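In this view, the complex is presented without one of its protein chains, the others remaining in place.
Naming follows writing order (A and B), and every chain is counted from residue 1.
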Amino acid sequence: MCGIVGLYLKNPALESRLGELFEPMLEAMTDRGPDSAGFAIYGDEVGDGWVKLTLQATSEDYDFKALIAGVRSRLQLPLDWFQNASAIVLKIQADEAVVRAVLGELAPTVRIMSVGKSIEILKGMGLPKEISARFGLGSMKGSHIIGHTRMATESAVTMEGSHPFSTGADLCLVHNGSLSNHFRLRQELRREGIHFDTENDTEVAAGYLAWRLQQGDSLKTALDSSLEALDGFFTFAIGTRNGFAVIRDPIACKPAILAETDDYVAMASEYQALSSLPGIETAKVWEPVPATMYIWERESA
Amino acid sequence: MSESNTPKAAPVLRESATFDRLTIQEIQRAAETGIYDIRGGGTKRKLPHFDDLLLLGASVSRYPLEGYREKCGTDVILGNRFAKKPIHLKIPVTIAGMSFGALSANAKEALGRGATIAGTSTTTGDGGMTPEERGQSQHLVYQYLPSRYGMNPDDLRKADAIEIVLGQGAKPGGGGMLLGMKVTERVAGMRTLPVGVDQRSACRHPDWTGPDDLAIKIAEIREITDWEKPIYVKIGASRPYYDVKLAVKAGADVIVLDGMQGGTAATQEVFIEHVGLPILCVIPQAVQALQEMGMHRKVQLIVSGGIRNGADVAKAMALGADAVAIGTAALIALGDNHPRLDEELKKLGSAAGFYDDWQNGRDPAGITTQDPELSKRLDPVEGGRRLANYLRVLVLEAQTMARACGKSHLHNLDPEDLVALTVESAAMARVPLAGTSWVPGSQY
Partner (left out) sequence: MKTIDLSKSTVRELNQALHDQVNNVQEREWVVTHSDGAHNLAVGVSEAVSIDIQGHAGYYCAGMNQKASVTVHGNVGVGCAENMMSGYVRVKGSASQAAGATAHGGLLVIEGDAGARCGISMKGIDIIVGGSIGHMSCFMGQAGRLVVCGDAGDALGDSLYETRIFVKGNVESLGSDCIAKEMRPEHIEELQALLNRAGFNEKASDFKRYGSARQLYNFKVDNASAY
């Protein structure tokens, strides 16, 4: 059980303020999710042939310098990186598979949180306020962002169990609700080659979407199939390279609000998370109907 | 040899364990009526229970307390996490939620009278608060259920505590049920239903689902009652480790966990028998959850489901409960299934000690009925006296055993005072098998 929030900027002039606008949205969801928090921010795209990864270690003291030196010496490819608390963002002119293999060898305990052209996923245990401060959310720039505050239901409170979950390149998922058939589905997806780190029901939903997309489904087809395959109560917000999507299960008990102005589209579990956004007083505010995908995306550059 | 001298023995009939007579009867009943069987009560199966645990009395290393002068305290404070007016009970045995509708008005009054004499609380049920019960009960807990039948803020303000009900042990995940013959004019009026309909009840609350929204609902109830009254959350035992943590995170002052031995006035037989958990395995998980959050004794735990005697009370508290609740036992104390009713019960197709068709409202004891003639048979004053007697015995028995274990307060009983007689009960209660130091399954 949790709070979810998302902000997609239609007006590029606001991109330098994305983190500043989003931070109060995340904190407003603290009561819904005191255990852990996380967000996936999109922006600072890498060029053709390049890939961006977010890696997270268990502590800020992890010797990332040594890890990067190791990667450099192994791959001899152009790369760039910076550290943010216990995480690093690594940009490298290489194939995802190659990088994963090297990282798996050199640093098996470091988790790859996200891979893509644009996405960066940062998450951790603690109150949303703490997560914001730890990663410097308030000064981040980007085109769109989704976030989550967690009240763990049937699995442990760990960094791995926090949302967002990555479902593939530039894709991620946050979830408010509780799935009732995640156990069997996890077993089936494992047989399909999907890897799981936790017993968390949301990770299963993310894995299911990743599998459908790998099979060639479009995002819409994959989400439509998920309405059948996933049993339980859910509001999902999905981050894509160019935007975000929202979908609710057919019974639609878990809350969801959308707000749209000329400058942005915002989504939250409760209206009060949106109340600090500029122009919210005159925004179009509505609730998504059940079993229907809503998506906002810019055209690819 | 002559065959005619050897009398032929009657052939021995062998019953199938899978298709026994009871199963055959049920399949044939289903084929005839096309409806599931509905009854009252809790699970009838034999389950690992408190009877499988023993208390270790004093000996050389541990010394007992004398009776009388050397006190063994029994009081309990419920709801001091946030409420301005927590509830102080003299004994750690409360009367569980049972509705007016399921029970007659006289029965509800009797429960109130008996509980007040004993210094404990009663609880309303699905259908609301009656003046009889509020008038008689010194401490009244007001249930807040998915159906919201009879719910109103005036009664909320009159209550001493509010119990938000997610479910009960007999049917975790099920809603209330009251068949048409018990939906009399008074019951229908309180519930805003047409007289005589089979009441359909919701299984989920109408305006919240999930612990994140429960937190906001608890805040609302607290706001309406100006933070005065403790707010309980009652859960039918299912995933107690997670449920307790979530209830604490949502803001509960007290958590009530009801095991599958807990009774209901009416629900489907399959639901009672095949969904839920025995209370024995629930308590250690709940206590572990509270301890991990640093909330044991700060958010109090009341457990129910098959509490019958002072030994059950003592053992439940030794496992870490702050108090217990009784439902079925209270009705039996009032006179349910009394042997003198045997003739009448036989006419209903049952017998004394077997009667569970509480849903039909024809109880000759006058307890689970709305029929005015039958209800008259239960004298509320006499009923109250009987309940108070029974509660007194429960507490005296528990104190006797606690003193024998060297405890000056029932709360000081702890798991180390217990051993188990079977592997199952040892694993469920997380205490060693008697004569060994083995707790099966402890690595899980």
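One rule holds in what follows: a contact is a pair of C-beta atoms (placed from the backbone, for glycine too) under 8 Å apart; a residue touches a chain by one contact, two chains touch by 3 or more.
All values reported here derive from a predicted model rather than from experimental measurement.
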Absent-chain contact - pick from B:Ala202, B:Val270 or B:Val381: B:Ala202
Chain not shown: contacting residue from B:Leu193, B:Val248 or B:Ala365: B:Leu193
Positions on subunit B where the hidden chain makes contact: 33-35, 147-148, 151-154, 156, 180, 192-194, 196-198, 200, 202, 206-208, 213, 216-217, 219-220, 223-227
Where the missing chain touches subunit A, by residue: 251-253, 255, 257, 270-276, 285-287, 289-290
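As a working rule, only the chains that are shown with their structure count from here on.
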Centroid spacing, where centroids are CA-atom means, of subunit A and subunit B in whole angstrom: 44
Touching residues (chain side subunit B, partner subunit A) in the complex: 204, 209-213, 215-216, 239, 242, 245-246, 249
Subunit B partner contacts - residues on subunit A that touch it in the complex: 1-3, 31-34, 151-154, 176-178, 233, 253-255, 269
